[in-house]
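Every protein chain of the complex appears in place save one, which is left out.
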Amino acid sequence: MIILFGVFVRYNPESGAHWPEYRRMKNFTDLENDFYFRYPSFQDVHVMIFVGFGFLMTFLKRYSFGAVGFNFLIAAFGIQWALLMQGWFHSLDYNDGKIKIGVENLINADFCVAGCLIAYGAVLGKVSPVQLLVLTLFGVTLFAVEEFIIISVLHAKDAGGSMVIHAFGGYYGLSISWVLYRPNLGKSKHMNGSVYHSDVFAMIGTLFLWMFWPSFNSAICNHGDGQHRAAINTYLSLASTVLTTYAISSLWEKTGKLDMVHIQNSTLAGGVAVGTAAEFMLMPYGSLIVGFFCGLISTLGYIYFTPFLEKHLKIQDTCGIHNLHALPGALGGVVGAITAAAASTTVYGEEGFRGIFDFNRVAPVQGGYQAAALCVAIVFGIGGGIFVGCILKLPIWGDVADENCFDDEFYWEVPEEEEIVAPVLEYNNHMMMNKNSAIPATNYAVERS
Amino acid sequence: MIILFGVFVRYNPESGAHWPEYRRMKNFTDLENDFYFRYPSFQDVHVMIFVGFGFLMTFLKRYSFGAVGFNFLIAAFGIQWALLMQGWFHSLDYNDGKIKIGVENLINADFCVAGCLIAYGAVLGKVSPVQLLVLTLFGVTLFAVEEFIIISVLHAKDAGGSMVIHAFGGYYGLSISWVLYRPNLGKSKHMNGSVYHSDVFAMIGTLFLWMFWPSFNSAICNHGDGQHRAAINTYLSLASTVLTTYAISSLWEKTGKLDMVHIQNSTLAGGVAVGTAAEFMLMPYGSLIVGFFCGLISTLGYIYFTPFLEKHLKIQDTCGIHNLHALPGALGGVVGAITAAAASTTVYGEEGFRGIFDFNRVAPVQGGYQAAALCVAIVFGIGGGIFVGCILKLPIWGDVADENCFDDEFYWEVPEEEEIVAPVLEYNNHMMMNKNSAIPATNYAVERS
Partner (left out) sequence: MIILFGVFVRYNPESGAHWPEYRRMKNFTDLENDFYFRYPSFQDVHVMIFVGFGFLMTFLKRYSFGAVGFNFLIAAFGIQWALLMQGWFHSLDYNDGKIKIGVENLINADFCVAGCLIAYGAVLGKVSPVQLLVLTLFGVTLFAVEEFIIISVLHAKDAGGSMVIHAFGGYYGLSISWVLYRPNLGKSKHMNGSVYHSDVFAMIGTLFLWMFWPSFNSAICNHGDGQHRAAINTYLSLASTVLTTYAISSLWEKTGKLDMVHIQNSTLAGGVAVGTAAEFMLMPYGSLIVGFFCGLISTLGYIYFTPFLEKHLKIQDTCGIHNLHALPGALGGVVGAITAAAASTTVYGEEGFRGIFDFNRVAPVQGGYQAAALCVAIVFGIGGGIFVGCILKLPIWGDVADENCFDDEFYWEVPEEEEIVAPVLEYNNHMMMNKNSAIPATNYAVERS
């Protein structure tokens, strides 16, 4: 990695020390350095990747170390590899063969990694860290190619990555999970659930994802109104999704109680689905409609479709990424295609239209290309996933046995549980006061701590 | 909601696609889009609303799902309703009857929701989600009217919302709690307390509120020095409050130990109290003085006043919002009135004075209007709270019985507790090794998990 960076990667004019000369040439002020346009959004995206995705997956009772720790590992590995892969495709300076990086590359690397983290959600608790690194290595590579086709060949727009990130990442993960199907996963069923505090930890992930999603969708939009509008659309869509999710979760459960799984996940689907169209003139009510439908299908997906997937299609989807990423991502692609096809200079203004759809296409044609882009994303996801899944099936990666899934013990030094000690001590003392030596065994629990 | 948004809500010129033309007309650069002035502050406020308020209330041992989950629900509902209500009062374009929204509206919607979340603190654990939605529906409506009177009729200044948000929200919640008084709440007393880890979760809320409060108070200040000064004043006031809180908490307790309730809440009071005056030339030492007194009265409030409220005034205030929001908010209004009355062009400069107090009033008159504004906020809070409390008392909202308060079981699918399993298993195994079958019952706990 160091060698590749040494050979290929350099600063771009806005991050290099020649900026004062470059600035004078361009007649910029210091503030017009891209850093000030994008750095706050970058940090929000960064939080989503590391805290958001990491903590969202901590819901399992004994896989919190793996969730947040392996998320950290593959994200840190992925961003380096993504800077190279995306650099070759997008930021290569043909004069000297170097990749010139700036803050936008960092954001794109975070985006690229998001695709792999989504895929991790499907196989959470069932693969080894080495398998995850392989998954990420190929995932980033596939992502860079797919993104190149969608953005640079088809000239489709996908600011928030509904197609490029979510649909691709979702189907990539599901396909891998399909290839790696474990028929005897039931053996570790008792570990495949949450405890009270692990659900609260997961809400940290949910909320940071939810709050910063407007930054995710607006981070690489056009300066000015593009970023502004994308943030508003995402904010509205997400707010709408939350209401639908709570309503459906409560109505569809027999007991009328809310289910934490839905609250943790489906509330985010609106951000996924509005990704492609975020920059467009979707209109505030359009965003609400998208959010409403997304909350609906995502929550119902958790109730009906995830069990169906597992039972009939042999796809074990630990985090339910089909309902949070794959399906809403595809829906987002459709919304984007429709909105693009319906775009007109009346709504956008002459200049605004050209600013957003930088190519000389009429709106319906752009809509068609958007739809084509969605197909590319799904094909890459499924095809790539099956390919990588087969590689991961090789018996050389040290994955755990079926009965040890969803358990940190196998890969982490887990501290011995002692939360019980204080009451046990007391209880034990009390026992002794009662001269009741029926259960001397409790001493054992205390001593070993 | 979708229909109302469809009829009324549109983008404003800075978030619409006509921005390139608008920008040229105004001779702006892209950076002068309000998005770049306010978006980072908006995100900080957003974190405060969803993570800050949400996690601050997770301190109860078995109401963390409700705290963070219902906070999420009513905030997401409230911001949509607030965009409409505040839009009609503040952002209506009279040419076409549409509300034009931009990033400042999003911040204001978050502010508006904050008032309702404060009120939630008083009734935490004692009301149903439907009641909370009703509380929010009316709360946002009252807020918009009250804000209109204070800001647009009285032309009072309240950048950080000491009066508009905190005093209103605090008294609104307390009045509701007074109407909904539960004489037999003692039945669920064993649930009205914290456990070790729930207190740590609550500190996440405290810290994010504390850290981002400078953004809260500066988010909608004037560009330039206004935002800058508001952030500094808030930062200093908060730092000062922390010291006072620790000192009082330790000195007033008989054991000399610190109480987590004070640390979680009173440390924030300085941010509330400096809200109105944040933008003024309060001077750094003035901020420290405000923070000092706030830490003092807030901590003493927890020690003496909350029990008094419950015993003699029949107000059950779960989170102690009287000490964190109502009283410091009122104090902030007073500080604001005094600071405004004492303002002079010597200190502010001719231009600065006009920039902040945009109306042609002399300083003492402005001080009087500030005081009037505080009265309006409190009257709306108490009056509105009693009115809404009476509605919520109707027996149609499905609230829980006294003995089920502060318990997630009633509204959430709570995972079965298994943290105990590992030691129990061990203990049990050990028992069996001892051939001691005195307590076969432990098997039960293991099996059902």
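Here the chain labels run A and B in written order, and each chain numbers its own residues starting at 1.
Following the convention adopted for this analysis, contacts are C-beta pairs under 8 Å (C-beta built on N, C-alpha and C of every residue); 3 or more make two chains touch, one makes a residue touch a chain.
Just so we're clear, the structure is a prediction, and the values are computed from it rather than from any experiment.
If you put the hidden chain back, the residue from B:159, B:288, B:340 or B:400 that touches it is B:288.
Considering A:126, A:166, A:197 or A:223, the position touching the chain not shown turns out to be A:197 (whole complex). Among A:43, A:141 or A:404, the one in contact with the hidden chain is A:43. When the missing chain is restored to the complex, the residue among B:61, B:126 or B:157 that touches it is B:61. Residues of chain A that touch the chain left out of the display are 1-3, 5-6, 9-11, 14-21, 23, 29-31, 33-36, 39-40, 43, 46-47, 50-51, 54-55, 58, 62, 64-65, 68-69, 72-73, 76-77, 79-80, 83, 101-103, 106, 129, 197, 201, 204, 410-415, 417-420, 422-423, 426-427, 430-431, 434, 436, 438-439, 449. Residues of chain B that touch the chain left out of the display are 31-32, 36-37, 40-41, 44, 61, 190, 193-197, 199-200, 203-204, 207-208, 210-212, 214-215, 223-225, 227-229, 231-232, 235-236, 238-240, 242-243, 246, 250, 253, 255, 257-260, 263, 267, 281, 283-285, 288-289, 292, 347-349, 351-353, 355-356, 417, 419-420, 424, 438-442, 444-445.
The rule is simple: only the chains that are shown with their structure count from here on.
One finds 30 Å separating the Cα centroids of chain A and chain B.
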